[in-house]
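As you look at this complex, bear in mind that one protein chain is not there, while each of the others sits in place.
Going in written order, the chains are labelled A and B, and every chain counts its residues from 1.
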Amino acid sequence: MVIGKSVQRRDLPEKLTGNAKYTADIKLPGMLYGKILRSVYPFAHINSINSSKTLKLQGVVSMLTPFDVPTGYIALDMPILDTTVRFVGDEVAAVAATDEYIAQQAIELLDVNYSPLPFVLNVEDALKSNAPKIHETGNLIGSEPIVLIRGDVEEGFRNCDHIFEETFTTPAHSGSALEPRAVIAMWEDDFLTIWKCSRGVHSDRKAISSALCIDPNKVRVIGPHLGGGFGNKDESRLAAIVAILAYRAGRPVKIELSREEEFIAGRCRHSTSTHIKMGVSSAGIISAIQVETIMNTGAYLASGPGVIRRAGQAALYLYRCPNVRYDGYLVYTNRPSAGSYRALGAPQGHFALEVMADKIAHSLKIDPLDFRLMNHVDATGQPGIRVTPPSEIIDTQPVEGGIPFSSNGLRQCLDLGSTAIHWRNIKASNYSDTSVKKTGIGMSMFIYRGGPGGKAQARVKLNHDGTVQLITGLMDVGEGATTVLCQITANELSIPYDAVRATFADTYYTPNAPVTAGSSATFSTGLAVQRAAGLLKNSIISFVASNLDVLPSDLEMKDGYVYRGSSSNTKLSFSDIGYLTRETPLEINASLMPGSKDFIINSFGAHFARVEVDVTTGQVEIIQYIAAHDSGQILNPSLAVNQVEGGISQMLGFTLTEEMIIDDLTGGIVNPRYLEHKSPTILDIPPIEVIFADVLDPEGPFGAKALGELPSIGVAPAIVNAIHDAIGIWVHDLPASPNRILELLDNI
Amino acid sequence: MKPFKIVRAKSITDINKVFDAAPRSSYLLAGGIDLMDEIKEGLITPDFLVDIMNMKELKVVRDEQDGLRVGALSTLESLESNSLIATRYPALAQSVASVGTPQIRNVATIGGNLCQRPRCWYYRNKFFDCLKKGGKTCFAVDGQSKYHAVFGGQRCYIVHPSDPAIALISYRAQVDILSVDGIRRQPLTELYVGPGEDILRETRLRSGDTIKTIIVPPIVPGQRSVFLKATERRTQDFALVSVALVITVDHGFITDARLTLGGVAPTPYMVSHVEDEMRGSRIMDLDYTKMGKLAAQGASPLKHNSYKIGLVSSLVETAIRDLAYS
Partner (left out) sequence: MNRPVYTPISLDVNGRNYRIRVDHRWTLLRVLRDSLDLTGAKRGCDRGECGACTVIVDGKSVYACQILVMQVGKRKVCTIEGMGTVSNLHPIQRAFLENDGAQCGYCSPAFILATKALLDINVDPSEHQIKRALSGIICRCAAYSRIIESAKECIGTLDEKSKN
C-alpha cells in the first residue's frame, strides 16, 4: 500500500535544485516583453488615447488599447479591455517591446484622456440609491441578496431565552503568492500556445478562446510549475491581452506582473461586514441563527457568487439549529477586484460565528468547549426534511435538513484537540498574570465542503516500457496533487509508486479538468483516477487472460506482475505486457460526477490556541496551536501536515497583521508591497501540532475528504477568542494588529 | 527606468568631479538598498551613481581616544557582529540587529542607513504626487496615517526611519563629513532637518557631501543603555515606535540621561524634558509610568496613529525599568 504513506513529493527534486521552470523562467526565441498601463482613477471614462509618442519609440512592436481591442468578453462583466476603468490599477492599454525598459517607457508615453467619474469605495455608499453605478446592472449583484432559509428564524427567536446580536468585519487582504503572474503567448499560424500561471488550464482555454472568438482546438494552454495560487490565478484577462499583443507583433510576447501589480490586480479576499443574531435558551441550546453578510467584490464579479454563498455555510450548518436564515449581499465598488482566496468566504463567516459563539458562552457562563459540544452538528445532520429529490446528488453546502453526513468527525476533533491542549486543566486553573504579558486560550470549530467538485476526468495508459501514464488536466498548485494522484494510481494497480508517470496541466495532452479549487483535487479527480486505474487493471487482466488462454479469474495482479494463480511461477511483468501492447496501448478514460445522493460530504475541524498578549505593545504571540482535522483517511501524512501548518501560518496574517489599505480620497492602494502588507515571517509562526481524526469516509477515494482549504478557516476565531481570554477584550474587526489592540485597551 | 552610469570614486575629488558636472542628477551609491528602491519606484531619475564602496578611508573601524570611529561604509552586519560594540554600546548593537533582514544587513552600510529616505507610503508610491515630491498635498493628513508622525509634523508627517540613528544620537554620536571644503565634524542630530525647514529633504548634506566616519564617544563608568522597538511582525519591520535610552548612574543617582525616539517624528525625537526630569533622581525611586506619560506629552496624532501615544509611554517606561534593574 502506498496510500497513507509519506512518499516523496514528485516535484521537489526539480524545485530544490532550481531546475523547475515557472512561467517567468521560460524564454522563447524572438520574444518581446509587454507592460500594462493601469488606470490612475478609481472610476473614469477613457475618451481617447494618443499613442503617437509611444509608436515613435524605437523598440515598440505592438500595442493594444480599448479602441482597437476585439469585442470579446473574458468574463460576464469584463471585456478584454474597456473604455471604462473601474478601479485604480484597472487595465487601460498594453504595449510589447524589445525589452522591459522600453516597454515601461512606452506605456508611460501613452497620453490618456480620462473623464473621471464619481466613485464609491465602501459597500454602504455603493448600496445607496443615488450611488454611481459601476456596471449597468447596478451595484448589488443580482439586484437582491441571496437568501437561504431553513425553518423559521422568527419562530426561533420567539422561543428562546436570550438574543445576542453583534457585527463583525474583516478586511480585504491579498494572497500575494510569491510568484507574480506571468503569461507567454506564441502563435504558429492560427494556433495559439499560452504558458501561464494557472489554476486550471482547461478553464483558461475556454475563457481565452471564447474572448478571442477562436476555436478552442486551436488553443493550447500549458501550466508550468505554479509559485503559489491559494485560489488565485484563476483569471484569464492577462492571457487574452498577451495573446493579442503577440498576434499583432507576429512574435512571442511575455508579460510578468510586478509585485505592486500583483497586489493591485491580483485578486484579494473579499472584505466583509457580518451582522449576527442568535437565539439561545438559558441552558445554552441554540434555537435561531440569523446572519447577514455584506461583501465587497470590488470592481468585478470574479468568483463572488461562490464566495458569498460559502460565507454562509457556517451559519447554516455548523451548529445544529432548526431555524436559520442567511442573507448575503455581494456589492460592486471601485476597489480592486476581489476573487477566490483559500476557502472562499468561509474564514470570514466562521470568524463572525465562532467569536459570537464564545461571546454567548461567556455571557451564559458556559465553557466555550461545552457550548460547542452541546450544539455542534453531528452525523445525522440538521433537523428538517430533505427537499432534494432522491435521484439527485446532494449539494456539498445544503440548506435543508434531514440529510446525514457520509462521515462527521467534528466531535472527535473537539475531543482530540481539547485534550491535547489540556483545555479543562488550563481553564480550571484560572491562571492570573501580573506581568504585562497576559496569557489566554481560545478555540474554534469549522465545517467545509468535503471535496466533490465538478465533473472529473482522468486517463491512464500502460506505456510500452511497463510504466503507467496518469494523464489529467489538473494543475498541481504546489499542494502536491501530482503526488497523491500517482499514489492512488499505484495503489489501484499494485505497482510501485515510481512506476507511475504523470502528465498534468497541458490542454494538448490532457482530458478536461476543473480548476484546482474547493479542495476538490484529491477527492474528485482522485475518484476519477481510482476508477480509471481500476478499469485499466481489468483490461490488463483481460489482455493477459486471452494471451495465456486462461480465465481472468485465474489471474492476480501484484507488485508489477500479473500472476497465474497466487502460487504460480507463471507471470507477466508490466514491461512484458507494455511491450506486447505497444501497437495498441491499453488506455482508459474515466469520468464521473463526484458526490452522493444520500449523504452530505463535508470535512471538519477544531482549532485551539494559547496566546500571550503584551498589553504595552499590543503584540499577540501564539505560544501553542493545536489543529484537529477530520479530512477522512489521510493519503499522504507528510503532505497533509505541511498543508495544515501552512494554512494556519498563512492565516495568522489575516488574523493579526494583513490588510489591503486604500486611500479614501483617491482610491489608490497605499500598501502594495510585502513590507506593508505584513505577511507572516518565519519568526512569527508558532509551534503547531496537527492531529487527524480517525475517520474513513465511505464516499471518498480510499476514505479521503477535502483538506487543503480547511486549516485557513479556524485560525482567526481561535486566536481572537484566546485574546479575549487573555485581556477581556473582544476584537470585532480584523486584523487584531498591535494598533487595534492598543486602541481597544485604551477605550476600556 | 532611465539609463544611468555608474562611476567609481576613490576619493572626495572623484566624487566632486561628478557632482560638479551634474549636481541634480548624481547620487552617492553605497550598499544601494535604499537607492535602488527609489530608482525602481521612479522617485529619482539619476544620470550618475557614484559608487563609493572602494573608498578605503570610509571603511575603517577603530577604537580611539575620542571614541569609537565607525567608517560610514561599514555594513550593518559587521557592526552587529562587532564584540566591542556589543559589550560597550548595547543599544547600538540592538538597533543594528533590528534592521530589516540578514540579507539587508549584509549589504546595507551605516552611512546609507543614516541617509535613507522616509518610508511614508504615499511618498514611496509614484501614484501619489505629495508635497515631499514637489506636489500640492500631503495625503497623510486626511488619509491613511497609521505609520505617521505624532510629533513635529509640519505640513509633512513622515517619521524618521533609521533605527541605528536613534541609538547613535542617544550616545551623542558625531559625524565627520567630507566635502569640497575638507572635513567637518558635527553632532549627528544636526545632520537632520525637519519638514518645517525643508520639506524636500531630511538631511542637511549638500550635493556631494559624504559621511566619512561616525564617532561614538567613549563610555563612561556607570553608563547603561537600551534600545527597544515596537513592530507588528517580529522581523522585516520598520519601527512603529523605537526608543534609545542612555543613562549614567552614580551611586544610584542618574547623572546623565539621553532619550531619543524613532518612528514618531520627522527627525529623531529627543525628549529633553524627560531627560531633565531624570537627571539627579535616584533611579530606583523614579516614577517610570510618569516618565512614560511625560515622554508622550505634546503629541498630536492624525486619524490613525493615536495608538502611538500609549506606545511611546509604554516603551519609555519599559526602557527605564530595564535599565534600573540591569
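Keep in mind that, in the parts below, a contact is a pair of C-beta atoms (placed from the backbone, for glycine too) under 8 Å apart; a residue touches a chain by one contact, two chains touch by 3 or more.
Because the structure is a prediction, the values reported are computed rather than measured.
Chemist: What chains on display are touched by the one that is not shown?
Modeler: Visible chains that the missing one touches: A, B.
Chemist: If I consider the whole complex, including the chain that's not displayed, which of B:Ala86, B:Ile104 or B:Leu286 touches that chain?
Modeler: B:Ile104
Chemist: Can you tell me which of A:Cys213, A:Ile385, A:Leu551 or A:Leu683 touches the chain that was removed from the display?
Modeler: If we include the chain that is not displayed, A:Leu683 is the one touching it.
Chemist: Can you work out which residue in B:Asp14, B:Asp51, B:Asp256 or B:Asp322 touches the chain that's missing from view?
Modeler: Reading the full complex, the residue touching the unseen chain is B:Asp51.
Chemist: Consider the whole complex, including the chain that is not shown, and state which of A:Asp234, A:Glu645 or A:Asp725 touches that chain.
Modeler: Among A:Asp234, A:Glu645 or A:Asp725, only A:Glu645 touches the chain that is not shown.
Chemist: If you put the missing chain back, which residues of chain B would it touch?
Modeler: 1-6, 29, 32-33, 36-37, 40, 47, 49, 51, 53, 77, 100-104, 106-107, 234-236
Chemist: On chain A, what residues meet the omitted chain?
Modeler: On the chain A side, contact with the omitted chain comes from 6, 8-9, 11-22, 24-25, 27, 101, 175-180, 225-230, 256, 258-259, 477-480, 638-639, 641-643, 645-650, 652, 673-675, 679-683, 685, 687-688.
Simple rule for what comes next: only the chains that are shown with their structure count from here on.
Chemist: Just curious, how far off is chain B from chain A if you go by their C-alpha centres, in Å?
Modeler: Measuring from centre to centre gives 43 Å for this pair.
Chemist: Applying the document's contact rule, which stretches of chain B touch chain A when the two form their complex?
Modeler: Answer in residue numbers: 1, 3, 119, 121-122, 125, 127-128, 139, 142-144, 146, 230, 232-238, 240, 304-307, 310-311, 314-315, 317-318.
Chemist: Over in the complex, which chain A residues touch chain B? Could you list them?
Modeler: 40, 88, 101, 104, 436, 616-619, 656-657, 661-666, 668, 670-672, 674-676, 678, 680-681, 683-684, 737-739, 742-743, 745-746
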